[in-house]
Each structure stands twice: as C-alpha cells, then as structure tokens.
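Left out: one protein chain. Kept in place: all the others.
Order as written gives the chain letters A and B; numbering starts at 1 within each chain.
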Amino acid sequence: MASEEMEQLVRREYKQGFVTDIESDTLPPGLDESVIAFISQKKGEPQWMLDWRLEAYHRWLEMTTPSWAHLDYPPIDYQAISYFSAPKKPEDRPQSLDEVDPKLLETYEKLGIPLHERAALAGVAVDAVFDSVSVTTTFKEKLGEAGVIFCSISEAIRDYPELVQQYLGTVVPQSDNYFAALNSAVFTDGSFVYVPEGVKCPMELSTYFRINAANTGQFERTLIICDKRAQVSYLEGCTAPQRDENQLHAAVVELVALEDAYIKYSTVQNWYPGDEDGKGGIYNFVTKRGDCRGDRSRISWTQVETGSAITWKYPSCMLRGKDSVGEFYSVAVTNGRQQADTGTKMIHLGENTRSTIISKGIAAGRSDQAYRGLVKVGSRAKGARNYTQCDSLLIGDQCGAHTFPYQEIGNSTSTVEHEATTSKIADDQLFYCRARGIDEEDAVSMIVNGFCKDVFQELPMEFAVEAEALLNVTLEGSVG
Amino acid sequence: MSAPQRFLERLPARRGDEPSWVAARRQAGAARFEAIGFPTRRDEEWKYTDVRRIADGDFGLATHADYDRDQFESQRLALDAYQLVFVDGRFNAELSDLEGLPAGASVQPLSQAIDQDAEAIGGSLGRLAGVDFSPFTALSTAFADEGAVIRLAPGTVVEKPISLVMLSRANDVPVMSHPRVLIMAGANSEATVIEHYLGEEEAANFTNVVTEVLLERGAIIDHYKLQEASLSDLHIASIHVDQTRDSRFNSFNLSLGGALVRNDLVADLNAEGAETGYNGLFFVQGRQHVDNHTLVNHNAPRTFSNENYKGILDDRAHGVFNGKVYVKRDAQQIEAYQNNANLLLSDRAEIDTKPELVIYADDVKCSHGATTGQLDEEAVYGLRARGIDEPMARALLTLAFAGEVMEQVKLHAIAERVERAVAGRLPERFNLADLVETAEAVQEA
Partner (left out) sequence: MLEVKNLHVTVEGKAILKGLDLTVNAGEVHAIMGPNGAGKSTLSAVIAGKDGYEVTQGSILFEGRDVLEMEIEERARAGLLLGFQYPIEIPGVKNIYLLKAALNAARAARGEGEIPAPEFMKLVREKSAEMKMDPSFLQRAVNEGFSGGEKKRNEILQMLVLQPKLAMLDEIDSGLDIDAMKVVAQGVNSLRNADRAILLVTHYQRLLNHIEPDRVHVLVDGRIAKSGDKSLALELESRGYDWVVEESAA
C-alpha cells in the first residue's frame, strides 16, 4: 500500500471513528489498520516499520488467546482498549502527595523509597520535585564515551534504523504468540540498547532511570544487542507499586548475544495486583526471549515477580552458539487473589550448551501460581546440560502451587535434571523464631527470604535489598 | 466418511436379549466418540503422541479365538497362576484355567458376567472410565463386549496370581479389540492380577483396553501390566483405580513391545490411609513409541503415593512420560513422591517428560524429579578398572538402571522375564547368565 493511500485511509477513519480531534493525540478505544497507521505516523516511523506492524496485525487477527496457562480471567475486549494516548497533562495529575491514596504512601514508606521519588511514583506532576535532567546528562555522557547506544525504541527506529531492522523480530517473531503479535502491531514505548564489540557497559542500565522508567507503556518493546565480547547488565522495573491506568500489559523483550557476549537482565515487577478481591489489577502478558547467537555467549534472566493480578511470563533462552549458557533465576510471590503462570524455556541447539533454572514460588492467601518450563535438547546439541530446581512454598491452605516442567530430549549425550519440592513453613520453625522473640510476620519473612536466597544472590546488589523489603510488604497479613 | 464413522461402522448387530443398560451405554459411547473423534497433537494430553496410525487404519473384528496350544505354552509366563486367555479380544475357554480358585473369588469373562451377573457389575462397569475420559474410552464403551471380571468377597485372599493373557494373532486383515477388565476387591481382600500382552511376531492389530479397579476398605491389589506384544501392534490402555480407606494399590507397568503404546494410569485416593505405588519400566528401540501418562489424585488427607518410572531408549525410539500429582484442597498431610529417570542409548532416540505437581493444600510433602542422561562414565570406568570390557560394563549398568524398578517386582517369573528381555536387547554377545554372574561379583567387590 502506498503511503498516500495510507494517509487517506487514516484520514477517512478519523472522520468516522474519532471522537476527539487529531490534535488531542489520543485515540478512542478500538483497533484496526488505521489505528496502527496513526501510531506509526505519530512516531514518525519509516514505511518498513509500518509494514512490519501491519503484517503483525494481520497475523494477530488469525490467532486466538492461549488457553493452556493455569489462569482464570474474564475475556479481554481488545476493542475496548485505547492503543495510543499522550502522557497525562500535569493539571490532570494529583498536584501533591496530599491527593494520593495514603495506603500507597504507607507502602513507599515501608519500602524505604526516598521522599522525592515517592511523588514521582505516585504520578504526581514531578517536574518541580525531582531534577532528573542532570542525572540523565552525566549518565548519557559516560555511555557515549563507551560507544553504548541506550535510547527509547522510537528514537532507535529513527536514528539507528539499520540496527533495528537487522534485529527486531528476529528473536520473537511477530507471530510468535497472541500477545507478541499484538505488541508487534501496536508497541509505543520501550528501550533500545546496543553495546559494541569488546565493550563492557560502564554502568548498570536503567538504575538511574528508575523514575523515568516507571512511566512504562502498555505495549513496551525492548531490544538489547550485545556485540562480540560485549557485556551489559540491564535492570527493569521498580520495587514500588506503580500506579497505572492500563489493565493489560503485553511487553516484548528481545535479547541478542553474539560471540562471547554476556547479557544480564534483571526484573523486579510490582504492578498493582488489584484490591482484595483481585479487582482492577494489572494483567501482565509478557514475551521475553534471549538469543545466544554466538559461541560462548551467555544470557541470564533474573526476576522477582510480586505484582499484577495476572502474570503470564516465560523469559527464555535460545542456545544456538557452541558452549553458550542460559540462566533463569526467579522468585514469584502471590498473595490475595493473584495468579501467576511463569517459568522459562531453554532451547539447546548448539553443542555443549548449558542452562540452569532456579525457580522459587511462594503462594499465600487465595492465590494460585504455576511454574511452567520447557527444556528442549535438539539432536545436534551434543553434551548439552540442564539443571532445574523448582521449589514452592505455601502459606495458608487456600492457595495453590503447581509445577509443569516439560522436557524434550533428543540427544543421548545430554544430561537433564529436574528437581522440585513443595513445602510449607513448618510450625516448629515459626515457633523456634517466636521463642527467640521474633514476631510471626518477621519470622515468616525471614524464612521466605531464606527460601529465596539462591535467587536473590543473583540480583544486582541494590535490587536485592529492595527485593527483600518488597517480599515482606507483599506477604503482609498472610499469616495469622 | 470420517475416521470415527469408519470405526463405528464395524459395530456388530447386538443380540436382542442384551440388557438395556448395556445397550444404552454402547450408544452413549458411540455418540461421544463420533462427536469428538480421535485426539490430535494439538490436544495437550496427546502433545507427543500421534495416533494417526490408528485413526488411518482399517481394523476388522476377530471372528474366532483359536490359538495354537504349543505356541501358547512356549510363550506364557513360567508361573503357577489362574488364567483367562483372550485371543484378539475373544475369550478362549480351552486355554483358560481357573482350577482351585478359592471360594469368595469370582473370575469370569465379561460376556458371561453380563449374562449372569448383570446386576452385580452394572453399577461398577464404566463408573471410573467414563466416555469423557478420552476418545478411546468412548470407543471402548461403544464396542466392549468381552474382557475379564474379577470379584473378591470381603476378606478373600487369592494366593496365586490371576493372569489375564491377551494374545494378538497375525491376521490377514488387522483386527481391533476393546477388552474391559473390571476388578472389584471387597474389604480386606488381596490379590495379584496380571495383564499380559503378547502374541505372534507378525501381528499388527489394535488393542484398546480399559481396566477399572475398585478397592474397598483395606483391600490390597498388585497389578502387573506386562506389554510384550509384537513390534507392529498398536496398543492403547487406560487403568482407573478407585481407593477407599486404607486400601493399597501397586501398579507395575512394564512395557517392552508394541509399535505404539499409550498407557493412562489414574488412581483416586478417596479416603485416609489409601496408598498407591506406581512402578514403571519401558525399553524401546527401533521406531517404537511408548507414552505413559500417570495421574494420582490425592482427594483425602493422609493419603500416600510413590511413583518411580524408568525408561531406556535406543535407536529412533520415542518415549513420553507425563506424571501428574494432584492434591485437592484440604487433603492435608499427604505424601507424594515421583521420580522419572531416562537413559538414552542413541542420539536419535527422544524422550519427552513432564512431571507435574498441582497442589492446593499446604501441609504436604511432595517432591518430584526427572533426569535424562547417559550411563555414569565414572561407573563405566570403575568397572573397566576391574577388568570388565566396555560394552559389558555398559550392559551391566543398563541392567542396573532397570534393576531399581525390577527390585520392587514381587513375582520372580516376571522379574526374570523382563531382565532377560532387557539383557537380550543389549549387544548380542552377552548372555544373561554371564551378566548376572558378573553383577553378583561386582556387588561382592
């Protein structure tokens, strides 16, 4: 379709469907080709990007929502969602902390979030409160010296089209799954990282960005490329519960590691889980995949999942390069009526590839969670090894913990091991702690933190401390 | 004509005097099967097993139950047992022998039970294996008119095993059979039941067997399923177990034969103290395909299950293990252990395993493990260091791998037979005597 025709189509659709004028930058609910064209135009994207989005959209139309996950939620009306909205104007936001839900502030207090950050997280118009500009500037200079590109995906499409075109969708194809297809069609935000050959990224990315990154979009798209012998550690998310108007989140993250490259991707996810009955919580349907393309490359996923009403997430590794390594360390905590179906896929294709999976699930309240994992060893993956450990801890008798590990092994020289246990916090452990003067909730959180230790030690230092505090807050009120 | 219709075409005209409940059930089975058809790999329960070889096949029904006695005698287990013999699903009275069966125990072909004891079995037959369980139970419900019914009055202990021998013959046109086995064990009764599948080497039939076991309070049943059918036989089986208080069910699922074998094993532990043990071993080679799906439902507190499945795969064989432990809410203080280990002897063999835990109670002890790998190279080295050559060392260790399951087998005749079969599938130049002798020597050292 020529761009003029598209332009026309866009205009025609505006006339029919849009309630607000074009200047308002906000689309009414609904999804069709014109909406995608609008997004692409707004972002100033080249034609190939629009074509790519439309291709994804057409694939998506032919797909159906996955039904295999151990989740229960009402059907989502994709026509009721608005796929593009400009940031809220300052006058629409709370004007000061006084207007913010005191419960939210209480949580920030417990998590030890600095005062000036609390306002930003709560969605208060921040400009006067927090000077992010200076921090960002120093930070950008430092990265620039090293030759690392770190920008939004929209900027990258504009400024580094050849890199984006070369890698986008090569790890998670447009039609990979229902939510990835939707994301490919309508993504509006996300990050882009390129670390050039031989460069070790001088800082952990996004650490300084916490506030900025907090304002995440509904359909994020992240693409990280580590060239030969390059290294990067990327931190996503935030320990503070985030206020978010969007109920459905469908992000896609693609990682590419070339020869001898190492990507470490850490996530702390604490979106709104909904009220006590689970109402209003975020649905988090994420596709994350890393491609160990080069020999001896390594990709490590570490995640702490405590938020969202529904989590559907399987950070995975394609181990193509010889001797490449995939790792997955996960802590998932559910309370209230939360549901989480999470795990990983390790696809061993190259010789002597190795993978490690450590998954710790804690279910409390009336929550339900599942570990779902796949370890696949291809017939050419000689000497491949996997070790999986998958433990669940139940707190209370109204929750559920489930383990669905798939192993598909097609090579006799491979070794695949899986171990799983399910247990509860023993009464005598609690009694022992209490008999030392530690109250029950503290005792539970100590024991839970002990249970998660194998994963926490994989987190970057400052994240680890926050993650521990976060667990305690999440599990509050789960005993007694 | 669709595949289900083609199968249902074969339904024989029924006798007018068949009880109405039997006829109604057949109809329900046929209707269900026609509605859902054969499973495909898109169905999670059949993700790794393709049944097109069955669906695309054209199977008749056996017209007689003849089988050469000498051949039978040479093939049967060297075991003193009560036995009922079926050939392509039809009852063979001549080869059967129930001499000396204790009072309190009743063993009869299904056709006879329907004729004579319809009331006694009517409420139980099909209670556990409903038409909704799988397309194959629906198909079975439509067709089944033969099989075995074993009933044990309270307190009856049957010392000798009861062996149900299912023979498959090399027919000009392949046939299908849908045997049913119903075991009703009264309170505190005890018995060992063997389902033994074997037949002529050239046989290429389709067997679709459904077994239901009902255990009353304190009953103990050891159940052996020894699959030694020809390498062209297609075999679908499901075993359904219902356990009440303090009952014990022990399953031994030993799978060596068949081109395509699917076993579903489901036990419901419905009252305190019920205990179930699943032991499984399969050894597949060539292009054999074996799929074991097991499920234990802990529906009541203080119930116990222990599962150990092992697979040895050679050549281009394909193995599947899917073991699920389900713990119902409030089924506290249960214990469930599950282990699956697989040994791949060839690069072209494939194993897909999925040990699942689904748990809704918090005071439980549950664990599972699955490993796939090769022989322990250190152990190979260790044996070689004692002067055993490498192929022999590997054969010994493969036998030892199977041994862990075989140790649980209480019937010596079966253990020996399986061991022989395993040894026989290893490189030719070892004979079992040699191996066993060496094994003993190693143990002493």
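One rule holds in what follows: contacts are C-beta pairs under 8 Å (C-beta built on N, C-alpha and C of every residue); 3 or more make two chains touch, one makes a residue touch a chain.
All figures in this text were calculated on a predicted structure; none of them were measured in a lab.
Colleague: Write out, one label after another, the shown chains that touch the chain missing from the document.
Modeller: Within the full complex, the chain not displayed touches A.
Colleague: Touching the hidden chain in the complete assembly: which of A:Gly44, A:Gly144, A:Gly198 or A:Gly450 does that?
Modeller: A:Gly450
Colleague: Which positions on subunit A touch the chain that was left off?
Modeller: The list for subunit A reads 426-429, 431-440, 442, 446-447, 449-453.
Here is the rule we go by: only the chains that are shown with their structure count from here on.
Colleague: Could you state the distance in Å from the CA-based centre of subunit A to that of subunit B?
Modeller: Here subunit A and subunit B have centroids separated by 45 Å.
Colleague: Spell out the residues on subunit B that touch subunit A in their complex, using ranges where they run on.
Modeller: 44, 48, 329-330, 332, 342, 344-374
Colleague: Sort out for me which residues of subunit A touch subunit B in the complex.
Modeller: For subunit A paired with subunit B, touching residues are 68, 379, 382, 392, 394-424.
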